[in-house]
Structure formats: structure tokens, C-alpha cells
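With one protein chain removed, the remaining protein chains of the complex are shown where they sit.
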Amino acid sequence: MSKSRVAIVGATGYGASEILRLLMGHDGVEVSLLTSESSRGKRISQVLPRFRGVCDRELVPFSLEAVVSAADVVFLAMHAGKALEVAPQLLAAGKKVIDLSADFRLKDPAVYEQWYGLPHSCPELLPRAVYGLPELHREAIRGADLVALPGCYPTSVLLATAPLLKRGLADPVSVHATCMSGVSGAGRSKLGIDYHFPEVDENLKAYGLMGHRHRPEMEQELSLLAGTPATMLFVAHLVPVIRGILSTVTVSLTDQVSQEKLQALYEDHYGSEPFVHVMEPGEHPETRNVQGTNACHLSVTAEPRTGRAILLAAEDNLGKGIAGQALQCMNLMLGLPETTGLRLAAVGL
Amino acid sequence: MSKSRVAIVGATGYGASEILRLLMGHDGVEVSLLTSESSRGKRISQVLPRFRGVCDRELVPFSLEAVVSAADVVFLAMHAGKALEVAPQLLAAGKKVIDLSADFRLKDPAVYEQWYGLPHSCPELLPRAVYGLPELHREAIRGADLVALPGCYPTSVLLATAPLLKRGLADPVSVHATCMSGVSGAGRSKLGIDYHFPEVDENLKAYGLMGHRHRPEMEQELSLLAGTPATMLFVAHLVPVIRGILSTVTVSLTDQVSQEKLQALYEDHYGSEPFVHVMEPGEHPETRNVQGTNACHLSVTAEPRTGRAILLAAEDNLGKGIAGQALQCMNLMLGLPETTGLRLAAVGL
Amino acid sequence: MSKSRVAIVGATGYGASEILRLLMGHDGVEVSLLTSESSRGKRISQVLPRFRGVCDRELVPFSLEAVVSAADVVFLAMHAGKALEVAPQLLAAGKKVIDLSADFRLKDPAVYEQWYGLPHSCPELLPRAVYGLPELHREAIRGADLVALPGCYPTSVLLATAPLLKRGLADPVSVHATCMSGVSGAGRSKLGIDYHFPEVDENLKAYGLMGHRHRPEMEQELSLLAGTPATMLFVAHLVPVIRGILSTVTVSLTDQVSQEKLQALYEDHYGSEPFVHVMEPGEHPETRNVQGTNACHLSVTAEPRTGRAILLAAEDNLGKGIAGQALQCMNLMLGLPETTGLRLAAVGL
Partner (left out) sequence: MSKSRVAIVGATGYGASEILRLLMGHDGVEVSLLTSESSRGKRISQVLPRFRGVCDRELVPFSLEAVVSAADVVFLAMHAGKALEVAPQLLAAGKKVIDLSADFRLKDPAVYEQWYGLPHSCPELLPRAVYGLPELHREAIRGADLVALPGCYPTSVLLATAPLLKRGLADPVSVHATCMSGVSGAGRSKLGIDYHFPEVDENLKAYGLMGHRHRPEMEQELSLLAGTPATMLFVAHLVPVIRGILSTVTVSLTDQVSQEKLQALYEDHYGSEPFVHVMEPGEHPETRNVQGTNACHLSVTAEPRTGRAILLAAEDNLGKGIAGQALQCMNLMLGLPETTGLRLAAVGL
């Protein structure tokens, strides 16, 4: 059987180029097109020398025709609002689309408009779009032709809370998430003093307090899990690492749950998941242990004094946070083994 | 008037040597003795070349006689339990003692024993010891001859919450603190794989989940502030910076408090404090802005959706977290202007 | 044909565990044994959670019998002097041995004794041992059963200088190498204040000035390349990165060599090498572009004012510096395609 052909639209960003890096180790598909406006005409290995000797493909400007003719699966890594224009045409041409942006994440177009400041031009596609978190929506992803990849923070927070919310063991209006992210989460093109090395290194800060765009997305999925509207408190922090998200999530338990029961519940829930690993009792996740991979490491701790559970989740924001998840979704959409190209030990020591 | 003479017992640790660094810019006292067991006989500038040309004093082994004869004020930087032995004798000799350890922080000797695994050998001194956080106990510190310096985390959490708790505006059993600390908080002598550069850099992790020793200390002071027993949830994190603590504290407001009122309340509460700065609305604290100083930067954000306030506090764990605070207490104890030697712009850019 | 079986002796160190990481993506061999004394009885994924879900093999204590019965190829990652004891027995049992230590690097046992303070107990094996740098000794490696992997610094310095020295275009007593290394080069078990995060981060220093153990090894190979005794000046630096070596090497050119000719010479020399990439004119190597890979990036610059060439080489000290090179040698020794398991894009952004 011939391999599916894959295009990456906007290939030089951090998330997109990480997809390319992972695809270099994936033997079930073939990269057939890389587009870039700013670097058109150059080879990807000239723009990003980390691909020297591994991928020397030329970057071409985006055109619908080129993508349609070259690819069966398309990863879209475009600015907010652009996928709204491109995805409908690709779907019409029978392509499978995996969108890295938020354009199809929010089911309610009004919420999209409120948070992204743009009218949603194709709300009719929203029911068709599947939120690309396989541990929550695996079957839907298998059948989807339009997948909206989750934000990097939501992936970790949702994996941390799903087992409790789904069983009604946590109060859905008590979710409290303080998350730290590496700086690659800000992307490659968003330059400026905020990400200037001398102002980031040796520094800790919170940001987005008055409303981070990942919050509505999380509340949507938390509500789905709980079967009732969820409200969460979310504080994001920027810390001086390149890759990695550590989410410290706490929730009120609706009932007494012992440490042993909590641990067993999570081990059971994620026992057959290839990428979600529950740490042994007493161990806690560290981002270095997932660096460069699609893994999410979790630990669960009951805090009887406050009646809360402390849920820790570590992921690589460019791994399970975007690129790894993108490949996992692609594998499902193409009927390939879900772990193809993703059985990787972490690069962190 | 002759200057007070100051001794530092255990001068080569991070906290103690930071006290020495700050004392080099303090013109109201005179450093008269530095002790060290491990480096006895060497000059401090040989052990710590950052003092080359600034302080070349010889390190001598500790002896009660030497300290008593050389100093009026003594900073004790010793392992847990050692200050219990030394402080009573220094007090008996009429010295003023500022202890960096936890030996005199907890008012209840049983709590001390529970958390530090040692019986408290001089509980009769506990009522005499003052918790060395000037913004909470200024007058008592002025009159004290034994000051127990707070832990680095508690300083930030208590400064963040005091205005609300004192006024009964926050529920004292709802305090939720997730804090990040730089690695110098672990000290200079606690070597090991946990602080080995390749395992710390580019890594994020939580630690001490099942009970961090700073929690009982915080709950003691939170209860005092609230006038009723407080219970808190506390998660500490280790992040790859040398200096700096960022504490993200949230509390349930007992009543609707608008953003404007919250901001005004904090500005009013800390308006005359020389070292606690409330950020302007929309600004948030960053640890680089307090690096090397005794400052604590705070921001306050009302979160009406959850009914909580988000309180952010940044300090240098070696500054307001220990050494700066030590000098601030010393100034108070000696009747010197409180800011002597501490009016410093941060070293971070 | 059945796959060769591979053992790693001393599997939890940084170099050895990086070999394991790379082997997880190598489909031509099978990992059959991992030994560790300190972590015996645990699974590798317990000791190093970066292997969770990828390799859960149990660590067993070393025994000759176990290794002989389990493996065809053995990677030895032991303390200096231990391979001297083990390698002869493994060779006698018909195994192929790849040694990570310096035990078989130096052809002159007296030089070994001088630098490592140990008598060389099996000098008769030295002529049989091949210095495991494929770009210099490919054919010998193919036929070898004992390969001594080069030190991390030498690999970069030798790749940088080989084209000039081999052609007699550089003066072999003029080699001047100032190299920077990430801290993982110090290993996982060599803990201590020198690698304590607060003393390494935000710090730059040189070390080993009076004689770094990699110098005799480099001079041996430089002399072989030049066909005449070479003497070099070598200064190593420790910088706050985890992985990466950047070597800045300069040599006196024996004749006028234009920039164009120099560039062409290197491109020609390395044109068919899969892992050595000569940067385009004006571009220079950066360690992030080789992070996690077996690549070495080079640039060459003629400096007519001083008559020297400036040769820059970047490698991952755990990649081409040890583990990648180990796999490359193994592939050659087993007759597998040389790039098997090593066609990787770098993890650095």
C-alpha cells in the first residue's frame, strides 16, 4: 500500500518544525510538501540547520492547488483565523486536516469571537471538527477529517483531571490550575522584549491573569467530562526553560478518597494508554523526562487536610502539547498503529 | 557612638554569605567575626572569591568565647537543632541573636518536634523569640533579643495574604499557594543528584508534596493574622534559576471585592512599607526585579468568576527570603534606620 | 537473519543511557542486557523515568557469564581501569566490545599510565583496539572487535582539523583549541559543588589548564593525521548548558589558502560523510542544531591577517561525542548501514 503524503503549511514555526522532526522518524507516511511564506525558496535545512542531512526539502509558498495535489493529510500551522479560510477548501478536496490553531477548538462560535476577536466564518464545520485529544476523543478522531489540536496547557490539565471529573469524584467548579511553560510556547515569530534572553533567563513571572485564551477551551472540555458546567481558575507562568509544561492542578474531592484509591483509580484509567504514565507513589513528574516525546507523566496526591487532590502533569509543550499529539491524531485518522513514530525515550537526562 | 559588632556563625553558606555581602554595604555596623568549621583557617575570599578585594577576613572555628567576646549581634546559620544549643548561651551573655534556622520559628514545641524530628530543648525561649517578619511584627522585633527569621517561602506567602486575612476578607482555610523557588534555596552544602546541573536545568518539578516544613510555620502565622485557625494547601516547585521565589497564592474572598478596592486595599496596607511594593494595575511581579535586594513585589487580581483573589509575590529567596530580612531585623533591633544598607536596585535586568 | 543482541554494562550513566535511548530507535539490533551495580534490581524506567513506556528492562549486576550469554555486542561504560579487566575476557568469548572509557584509546601504555595513574594491564590488546572515529578509521572499525570510543572533545577537534592536517596544509605544532562543554560531560555520578546548579548556572569558567586527559589522545591522532609529531594548546571550559560542545580551533596554514579554497576543501573532504556537515559560507555551527544527534557541524574561515584558519565544530557531547558515535561504530562492526538509527533531526530549536 502506498504511504499517505503529508503537507505542513507554515513549516518553520516551532510546533510545525517539531512535527517535521517527528515525521523524520515515522515510517508510515511521506512528507511531500513544506510551505513557508517568509522563507520561500530556501531549503528547510538552511532555515533550520537542525535538519541538515535529514531533510533538505525546499520551502514553497502556500497555494491551495499545490497542497491539494501534493498531500493526503495537511497540518495547518497558520495565524489565528487563517485556517478558517483554508480548511473548508481542503476538506472539500477530500483532505484530512489537522489544525494547530484555535480556529476549530471552541464549539461555540461566539466564544471564539469573544476570545480571538474574529467572527467565525465557518461555524458549520464546528460540529465536524474533533478536539484532538485522543485520550478523551479517540474514536471520534479515528473517523474525523478535521481535527483541532488542543492548546498546550489544556492537554496537561485535561489529562490530569479527566479520571476524577468523569467519575464525578471532583467538584467541576473547583478546578485550580497553576501551570508553568517553557518559552518555546510563545512561538518562533513572536519576538520581543518579553522573550529576550536577558529578560527571561533567571526570571519567574505569571502572565495572562485577566484571561488566558486556553481557559475557555479547558472549561469546554472540563464541562464535557463532568457533564455539567465547569469553572476553573487558571494562572500561567513563564519560566526559563525552552520546552516543558508542568501543570499543578488541584480539585475538591466530592468524597473522601484515600491516597491508595486515588493512585489505583489513575493507574486503572490510564493503564492501557501508551503515552500517559502515572508515576509510582511518591514519585512526581519532571518535564525533562518527557522532553522531545509525546508522553505525559502524572502523579496524584490526596490532601486530606484540605479535601483536595493535587494532580501534577508534565509534558513537552512541543510534544504531547502539540507535535506529538498531532502525529498521534494523524496515526488514528490514517488507521496506523497509534504509537507509530512516537515510541521515544526523552532527551532530558 | 561606636558601631555594633557583628558575628556570622557558619559564614560560608548561601544565606550567611549573602548577609555578609549586604553587610559590606552597611555603614552602621562592623563585621567582627566569621566562623566556619569546614573552611577554618582560610580567608572568606579564598573560599568565596566573590569577596576578593572586599572582605578578606579569616574564618575561625566556632567557639562560644570567641563569639561572646567579638560580637554584639550574632547571625546563626547552623544546622537544625544547633541554634537550640547556642542561642541560650548567647542570650545569657547579653547578645542579640538572629537565627536563620527553624529552631525558634514554631511557637509549639510539639510541632517543632513533629516536623524536625528533634525534641525542643529550650521551649522556655519560644515566647521570647520573635518571628522576624517586620511587616507583621515590627514592634516586637525592635524589642527582641532573639529573632527567628522566617523561611523563604513563608515570607512571600504571608506578605501576599496578610492584608486580606487581617481584615477578615479572606477565608483562612482557603489559602492555596503554589510557589516556585530557585535552587539556591537548597543551600550550598546539600549537594546531590537533585541539584546536579544536568538534572535541574531545563527541568520543572514539584517537591515536598506530602508535607513541606514551611507549611506549619505558615499556618501558625496565617492563624495569627486571621485570628482563627488557618489551613493551607502548599505545593513547592524547583525551577532552573539560582535566586528567586514566585508565589502564586489564591484565597476565597468572604465577600465581593472589586479589583479597584482590592488594589486600593493593598496599596494602602503597604503604602509606608519600604520593601513591599504593590505593582500598578495590570503589572505583575517578576523575580529578576528583586534579585539581590530586600524587596517583595506584589500584585493583586480579583477573579469574580471563582470568587477568589490571585495574589502574586516575588522575592529573592536569599534577599527578603533570608539575608535582606536578616539585616532589616538587625536594623530594627539596633535602633538603626530600617533601610540602612538595603536601598538597592535589583541586579536583574 | 536474527538481530545482534546488545548489552550495556553500566547502563545508568549519561553516555550509556544515551546509547540506550538511541538504540530504542534502532531496528537492527536488540537490547538484551542492562547492568548496574548501584541500581540493581530496579527497572531502568524507575531509575530514569525518561524510559517510561519505552524500556522497562530490569537492571542486573554485572557478571561476565551473564554478559557472555546474553550479548553479541557489549558497550562498556565503566570507571577508568575496569575495561582493562573485562574487555580481554569478552574478546576471548568472541564478543565485539565498544569501550566508552579511555582504557584503550592511547597506543602507548606509558602515556596511559602517566595520565590515568594506572598501569596498563593488557598492552597486548592496544594494537588490536581501534580508535572509534569512523571519519578517520572507518575501515579499521569495520573489522574491529575492540573499539575505543574517542573522548568528547577529541572528536570535535579532530574532525575540525583532519582535512588540513592530512594534506599538510596546517602546521601540526600550531593547533590551538579552546573548547566549551555542557555539564553532562562531567557525568552523572561525579556530583559535587563543581556541578551544583547555583554554582554552574550563569557562570563561565575554564578548567583542566595544567593538563586535560583528552590532550594526549588528541596529540596522538593529530600526529597520525599529520604524519609527524603534533603539539597542541588546549583549554576546556565549562558553560551552563546540559549538552553540547563547541570547539574553536585555529591552526597556522602552511601556505596561503583562500576562503573559497578552504571551503571547497572541507566540502570535498566531508561531502560523502553522513554525519559531518560543512556549513555554508558565512554560517557557523551552533550546538542546538546537533542536540540529540550524531551530527557534527563545521565551519571554516581563513584569517589572512594572522595566516591562520578558524575551524568551528559543534557536536552534542552525548551524541557524536559518545553515544551516537558508539552506534555508528556498532553499525560498522556489524555490517549494518552506517546511519541505522542515527538519521535524526536535532532536538534544539
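Should a chain be cited, it is by its letter among A, B and C, assigned in written order, with residues numbered from 1 in that chain.
Just so it is clear, contacts are C-beta pairs under 8 Å (C-beta built on N, C-alpha and C of every residue); 3 or more make two chains touch, one makes a residue touch a chain.
All values derive from a computational prediction rather than experimental measurement.
J.: Touch partners of the unshown chain, restricted to the chains that are shown, please.
T.: A, B, C
J.: Among C:Arg40, C:Lys190 or C:Lys205, which residue is in contact with the omitted chain in the full complex?
T.: C:Lys205
J.: Touching the left-out chain: which of C:Leu100, C:Met180, C:Leu225 or C:Val278?
T.: C:Met180
J.: Can you work out which residue in B:Val73, B:Leu125, B:Ile242 or B:Leu311 touches the chain that's missing from view?
T.: B:Ile242
J.: Over the whole complex, note the residues of chain A touching the chain we left out.
T.: Answer for chain A: residues 14, 182-184, 188, 191-193, 195-198, 200-202, 240-242 touch the chain left out.
J.: Could I get the residues of chain B that touch the absent chain, sorted low to high?
T.: Against the left-out chain, chain B lists 14, 17, 20-21, 24-25, 46, 48-55, 184, 188, 201-202, 242, 274-275, 277, 279-280, 283, 285-286, 288-293, 295, 297, 343-349.
J.: Tell me which stretches of chain C touch the chain missing from the display.
T.: Chain C touches the chain not shown through residues 173, 176, 178, 180, 198-199, 201-207, 209-210, 231-233, 235, 237, 239-246, 248, 250, 282, 284-288, 291, 301, 303, 305-306, 308, 310, 312, 314, 348-349.
Basically, only the chains that are shown with their structure count from here on.
J.: Which label fits the chain touch graph of this model best, line, ring, star, complete or other?
T.: Shape = complete; every chain linked to every other.
J.: Quick one: which chain's Cα centre is the longest way from chain C's?
T.: Result for max centroid distance from chain C is chain B.
J.: What's the distance between the Cα centroids of chain A and chain B, rounded to whole Å?
T.: Computed value for the inter-centroid distance: 39 Å.
J.: Between chain B and chain C, what is the gap in Å from one C-alpha centre to the other?
T.: That pair's centroid distance is 46 Å.
J.: So what's the Cα centroid distance for chain A and chain C, whole Å?
T.: Taking the average C-alpha coordinate of chain A and of chain C, the gap between them is 36 Å.
J.: Could you say which residues in chain A touch two or more other chains, in rising order?
T.: Those would be 201-202, 242, 285-286, 288, 291, 348-349.
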